[in-house]
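Yeah, one chain of the complex is gone here, protein chain that is, but the others are all in their spots.
And now, chain A:
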Amino acid sequence: MGFFVTSLIFLVVGIIACLFTRICCNRGPSTNIFHLTLVITATICCWMMWAIVYLAQMKPLIVPILNEGE
């Protein structure tokens, strides 16, 4: 699972969530845009967090060095 595949999963999940809120909580156009904004913001936040951690581990400069005791 590379960076792009997982990003695609995030995208798909985001789109599904958008559709879900559109279908389940359809309360007029302005409210729908509001819900859409919330879902998109949340998806971007989650994706950013994951992407940062993933990228940081891709080409490690530091490797895990086990403790003496273990």
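Going forward, a contact is a pair of C-beta atoms (placed from the backbone, for glycine too) under 8 Å apart; a residue touches a chain by one contact, two chains touch by 3 or more; residues count from 1.
Everything below uses one rule, namely that contacts and distances are computed from a predicted model.
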| item | value |
| --- | --- |
| Protein that the absent chain corresponds to, by UniProt name, given "V-type proton ATPase subunit a", "Rab3 GTPase-activating protein catalytic subunit", "Geranylgeranyl transferase type-2 subunit alpha" or "Presenilin" | "V-type proton ATPase subunit a" |
| Touching residues (missing chain, whole complex) on chain A | 1-2, 6, 29-31, 33-34, 37-38, 41-42, 45-46, 48-50, 52-68, 70 |
